[in-house]
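Left out: one protein chain. Kept in place: all the others.
Labels A, B and C are assigned to the chains in the order they are written; within every chain, residues are numbered from 1.
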Amino acid sequence: MSDLRIAVLGVGLMGADHVARITSRISGARVAVVNDYVAEKAEQVAVGIPGCRAIADPLDAIADPDVDAVVLATPGPTHEKQLLACLEHRKPVLCEKPLTTDVDTSLEVVRREAELGTRLIQVGFMRRFDDEYAGLKALLDGGELGSPLVLHCVHRNPAVPDHFDSVMTVRDSLVHEVDVTRFLFGEEITSIQIVTPTTNPAAREGLFDPQIAIMRTAGGKHVDVELFVTTGVAYEVRTELVAEKGSAMIGLDVGLVRKSAPGTWGGTITPSFKERFGRAYDTEIQRWVDAVQSGGTTGIYTDGPTAWDGYAATAVCEAGVQALQSGQPVAVDMVDRASIPGA
Amino acid sequence: MSDLRIAVLGVGLMGADHVARITSRISGARVAVVNDYVAEKAEQVAVGIPGCRAIADPLDAIADPDVDAVVLATPGPTHEKQLLACLEHRKPVLCEKPLTTDVDTSLEVVRREAELGTRLIQVGFMRRFDDEYAGLKALLDGGELGSPLVLHCVHRNPAVPDHFDSVMTVRDSLVHEVDVTRFLFGEEITSIQIVTPTTNPAAREGLFDPQIAIMRTAGGKHVDVELFVTTGVAYEVRTELVAEKGSAMIGLDVGLVRKSAPGTWGGTITPSFKERFGRAYDTEIQRWVDAVQSGGTTGIYTDGPTAWDGYAATAVCEAGVQALQSGQPVAVDMVDRASIPGA
Amino acid sequence: MSDLRIAVLGVGLMGADHVARITSRISGARVAVVNDYVAEKAEQVAVGIPGCRAIADPLDAIADPDVDAVVLATPGPTHEKQLLACLEHRKPVLCEKPLTTDVDTSLEVVRREAELGTRLIQVGFMRRFDDEYAGLKALLDGGELGSPLVLHCVHRNPAVPDHFDSVMTVRDSLVHEVDVTRFLFGEEITSIQIVTPTTNPAAREGLFDPQIAIMRTAGGKHVDVELFVTTGVAYEVRTELVAEKGSAMIGLDVGLVRKSAPGTWGGTITPSFKERFGRAYDTEIQRWVDAVQSGGTTGIYTDGPTAWDGYAATAVCEAGVQALQSGQPVAVDMVDRASIPGA
Partner (left out) sequence: MSDLRIAVLGVGLMGADHVARITSRISGARVAVVNDYVAEKAEQVAVGIPGCRAIADPLDAIADPDVDAVVLATPGPTHEKQLLACLEHRKPVLCEKPLTTDVDTSLEVVRREAELGTRLIQVGFMRRFDDEYAGLKALLDGGELGSPLVLHCVHRNPAVPDHFDSVMTVRDSLVHEVDVTRFLFGEEITSIQIVTPTTNPAAREGLFDPQIAIMRTAGGKHVDVELFVTTGVAYEVRTELVAEKGSAMIGLDVGLVRKSAPGTWGGTITPSFKERFGRAYDTEIQRWVDAVQSGGTTGIYTDGPTAWDGYAATAVCEAGVQALQSGQPVAVDMVDRASIPGA
């Protein structure tokens, strides 16, 4: 199967990150086209990627016959037009949040996609793909905790840019917990209240921070979210689900922690080396591939364990086998590495 | 740059896992050739991968001009011959441990590669690529903990196959801690002792389990390893580094935990969304690419957030902005999803 | 100094616990008088305690010249009258919460004590004496976290008796967080809101459970409390303080955990054996005293380490000293315990 040819629209912070991701870590796809409202920025990005062109007009990029799919990382106000173009050209599109900047245009996009009768739009709520959130969802869906009742969320940033205002706390930060709530509970949110306590002395004047959002779902579940974007500490995102038969928390830097009857708390140990070291194998192979690709077949450089490392391990294990038999300390017998130039 | 064409030799448990990894999650490479001493197994695997052939003889596979690099997942006793063939054909090779099964052949491989004057062999000690081990190494190299003194390791398996014997505990389990020790300390192991306490009643007769390995390095550092392969619990791999100015532990299911002056313990919070959700973005994009690839441009299926999810988030945030201004609970206004067939 | 002679009024669950506490674990005090509205219950308790009498009328007990101080563990509706009697007789009194059952009588008690010009009443908000709450208060007062902004509380019971209703959740459970808020922040609570999500299916009909209390203090601080009394899990009381320069959490079964710049989380290790084993010493001595008291001087029973345990430790350490010098395993030389009848 040939690589999916993707157009990335918008190569700011988020878009550039996606370009790097698709180019270096994603299998089966490549960035074929980039676009940005600052044309030079797109040109610069394109130069660094084999087989990639910059196209000045985003709608041209979408329509381009050599583009199979689109990643939208443009500013929110341009989303509606670009999404409708993707629908028109039947191009699958991954759209960074928000879908659009207001509810009417969002609804219009929904309607137009529904009329096509095909699902082409995915919105970039990435938390659904996080191991901890996925684990929490699986735990909930497994039924072990019974009916969910309450969700406590914490969303903390160490700092925000100067232009960040109180409304952005709702639109840009809370929006993630809105999706998490809907993802976990599978029901719509029906009301919302925002409490603004005395503001952090360290916050910029005029910014309400922290804010506390209190939401209720169609099924009567309660959600509270502490939004605090000037903590000075770190990026902390925490979610505690409280349910009929127990509770579970993620984002506490210790994996998913569950509390359940009969009065125990704890987590899960990885059952096998695949779960424990699966990602390490991915990283090992990707780095080795990158090293081979960049090094050619003569004289590659790898940052991984060398033949000498393999020899040393064998030598120690051989002594270990003797030690197992004798019960006594055994000296490890190895040649001097310096005696083999190049080893 | 065109994809690296890899030959995977041996498609048992480990090799098949590498085939799937390279095919689905690794960027810039593809499996071009597979080989197994059970020829039909290789054939079956090849059929499922576009552009992949099975080659019956491993040495032919290595020599094949359409193979750029080799992954060795064959049984240990065949490694020497296959590694030397890779060297002869100047093919970069990632060799699953052990390098070879005895110290003399391992040393011969080291010598032959050294004579070539180019680094072609990487050994599959994947722990070096694990985030926690890499973090521990970085912490140590950063100098904050001062000189390392002692390493306590635990290596536990829930169970082992029937053919697993006491020597395999040393050769197949301890070998990882041997490499971890050398990786972290950057010095060779000079002696080893194995203590065999009373054996676990649940272990198969004849198997010494647990075993305690006690090692000393060239620089006089102490390493102890509990090897216990019939715990019945889970796969637990833990490493505690004790150094001059503090200690740090990984594998406790809670990330890297550090103890240091003045009497504090703890870990690090992810500084930004990139560290916290970077992997989630990778997963998001990879799944979306896979969905588009398998779905075509009409009627793709995605398991990700839909346009409706985007609309709902916008509707809640819009109500949230009103709630921020009023301080009162605000009802969320949304159309009935059922009124839009296909949404 | 002679022991403080205490009258315990009310010997139900709480009062009986206090009687046992004062009799067995508190230095410098003894229970001189007990009283209960069920006279026989008080008689039974008195019989088991040397020098303790039952007095049928609580006001007589308070007035008794051989009573130095009073512990009130009677039902709330009787508190007003009993507290006023304590004030009249100038008897220090520790009053289990609530002070009284309504705000007018509580205020009257405050006024009467204030008129006396002497502090005689302490209310039984015991959390202020808990190590974790005291530690949180000390951390906050130390200034390291800056201004406090938000308090998140969780108060969970596995189950409640059949007569427990929604109002008791507020009066009997929330009251502790009310005091914790005032204790930590040192300011009054000015408004309160209660959210009642869909009720736990496992809760008795008619009980709103969980309830979410949302409070605001005079200084504009936000407090939210999840009150959930039918979790089926355990007794969980958790408090997270969010402040200008960091946050701290207690009640997570892991001591006080702090999050602060530059992006770290963690706790404190006990600095010396006094902090680590101080309570163990207390327990050791108290149990030894109890054993001696109950055993007399001939043939005491202790559950503690015996002379043989002391001998065995000496024998192992002596071998250890040899092992330190030789570096080799040393057999421990001990006589056969059976050779010393009675050892």
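Throughout what follows, a contact is a pair of C-beta atoms (placed from the backbone, for glycine too) under 8 Å apart; a residue touches a chain by one contact, two chains touch by 3 or more.
It should be emphasised that the depicted structure is a prediction, and the values quoted were computed from it without experimental measurement.
J.: Where does the absent chain make contact, in terms of the chains shown?
T.: When the entire complex is considered, the left-out chain reaches A, B, C.
J.: Among the options B:P75, B:G117, B:G143 or B:G232, which residue touches the chain absent from this view?
T.: Of these options, the touching residue for the absent chain is B:G232.
J.: Where the complex has a chain not shown, which of A:T78, A:S147 or A:T268 is the residue touching it?
T.: Of the candidates A:T78, A:S147 or A:T268, A:T268 is in touch with the missing chain.
J.: Among C:D57, C:E88, C:D141 or C:D309, choose the residue that contacts the chain missing from this document, as touch is defined above.
T.: Missing-chain contact among the listed residues: C:D309.
J.: Could I get the residues of subunit B that touch the absent chain, sorted low to high?
T.: 146-147, 149-150, 152, 154, 158, 195, 197-198, 200-202, 210, 212, 214, 216, 219-222, 224, 226, 228, 231-234, 236, 242, 244-247, 252-253, 259-265
J.: Under the stated touch rule, tell me which residues of subunit A contact the chain that is not displayed.
T.: The list for subunit A reads 257-259, 263-271.
By definition in this document, only the chains that are shown with their structure count from here on.
J.: Can you check how far apart subunit B and subunit C are, centre to centre, with Cα atoms defining each centre and the answer in Å?
T.: Chain centres of subunit B and subunit C, defined by C-alpha means, are spaced 48 Å apart.
J.: Just the number, please: Cα centre separation of subunit A and subunit C in whole Å.
T.: Chain centres of subunit A and subunit C, defined by C-alpha means, are spaced 44 Å apart.
J.: In subunit B, which residues are in touch with two or more of the other chains?
T.: Counting only residues that touch two or more other chains, subunit B contributes 267-271.
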